[in-house]
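Not every chain is included here, but those present sit where they belong.
Chains: A and B, in written order; residue numbering restarts at 1 for each.
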Amino acid sequence: MTKEELLAKHGEPVRVLDHGHVRLIDVMGDDERVEQVARLSYGNGTRKVSETRSLLRYLIRHRHTSPLEQAVITLDMKMPIFVARQLVRHRTQSINELSGRYSEMPEEYYVPAEVYEQSTTNKQGRGEQAHPAMESSFRVNMRRSGEESFALYARLREEHVARETARIVLPLSTYTQWCTTMSLHNLLHMLELRLDHHAQWECRVYAEAIAKIVEDWCPIIWEAFVDYRLEAVTFSREEVKYIRERIAMDGLDLPNDDELTAKTHFSYRERGEFLLKLGVV
Amino acid sequence: MTKEELLAKHGEPVRVLDHGHVRLIDVMGDDERVEQVARLSYGNGTRKVSETRSLLRYLIRHRHTSPLEQAVITLDMKMPIFVARQLVRHRTQSINELSGRYSEMPEEYYVPAEVYEQSTTNKQGRGEQAHPAMESSFRVNMRRSGEESFALYARLREEHVARETARIVLPLSTYTQWCTTMSLHNLLHMLELRLDHHAQWECRVYAEAIAKIVEDWCPIIWEAFVDYRLEAVTFSREEVKYIRERIAMDGLDLPNDDELTAKTHFSYRERGEFLLKLGVV
């Protein structure tokens, strides 16, 4: 997809939650740029890996992430403040946020479409969906609370109270907006954390909206990111020991090249890496 | 002041605003450490500047800031979320904040002791104090709004709504708490911005509380910071041209060593630097 096609497809705001959005403003670099930079950096060392796809997958697999910093993206995002408060903690991005000291805050606040109970097993998460009757009552109360807060804000502003003071009565569900620029490397790191099922759902939907843009922007890197990071699993020292013993126990039918070729999409190089990890070579 | 004395003096929370605080947790390095590191780095080059004070003042004056990164501080801070949202933008610090997903938020929110009107000249600032009668009414309304938001929060929690969802009804005035670690260099940069009269007053009082700790922790660097950065003034190209012309116009009584010695506390080296800046040598 050319940059023009990318902007044509993602240059309009995509709705996220009830009043939020994600919109692509600009990109610099792409799969090909990352490849070129890696070849500059590793020079002769990359001659053997002749194809773009193989090289990019190799980089992601082996966490040679520095070439991913050469692709950069600028996004316009609108989200509730409690979401912004989580996303701002990714420090390696450049953010310019709407300032409530300079500007009147528009009356927009988030009311969840569905309300969930506290998880009984996960200290930071949500569990079952609330009973429909309760859910409806929760939503009514949250909306009323938002309306009252914004009504007070409006009254304070009418009485000329300083914007920087009046805004402090607004709820954490109030929408804010920012423009953020970050490298593909940092973006993927953020997505890895925010696409996780432990992330708050309201953050995750923003991560998902951004993921769709990245998939079109750098399709080869995205695919490798899914295979080698997003859906990869890290086993601890003890866990790996256990797995190796189990695989070894099977005696005769050790995984071999033929079997792996039949069952997986591994390249020759990846098969070798896998057998090494399993401790069977 | 030794580290023990420093912790004895600042290790208890100092109240800031109605429910907030700043508390010193730990420091590493001090004036002397910064001096030692500078001498390692500049080696022979620093032999001439024999005293600690002269060397440290030289570093600050000439923005050789890297040795200031070798002194590090950890603070415990409690502040309203709208203040935290401003301070978190200083990215070169390590923050661990109380999480509203894991923990119940205590019912503490900021109500300003004095309420100011929007400035008519400064888009981001406050102007005159509101009329006492109005001020009192504002405070009553803000308190009631806080109480209602926290009452809704409590009801939602009683009905087992997930903490991460219930909290979004809380106002931006709600108190949060964090532990932050940052280098003296980054701390001074933050203080420079947040002690400025353009900073929101509620941020400034936190900066002032921290400044008191720094003054005891690294007294020589702090003094130099005040002289060469906090109370220094930068004149643009055109402004400097104008100043030089004015100084030159005075003809016979150009500033000279005797005059400067009498009128200022300049060292010999600083006098030379000043005359160079004025363009009279």
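In the analysis below, a residue touches a chain if its C-beta (ideal position, glycine included) is under 8 Å from a C-beta of that chain, and two chains touch if they have at least 3 such contacts.
Since we're looking at a predicted model, the values are computed, not measured.
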Hey, this file places 2 copies; any idea how many the whole complex holds? 4
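One rule holds for everything that comes next: only the chains that are shown with their structure count from here on.
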Write the angle of the rotation needed to overlay subunit A on subunit B, where the fit uses Cα atoms and the result is rounded to the nearest 5°. 180
Taking each chain's mean CA coordinate, subunit A and subunit B are separated, in whole Å, by 33
Touching subunit A in the complex, subunit B uses residues 80-82, 85, 88-89, 91-92, 95, 99-102, 110, 112, 115-119, 123-127, 130, 134, 138, 141-142, 145-146, 148-149, 152, 155-156, 159-165, 167-174, 200
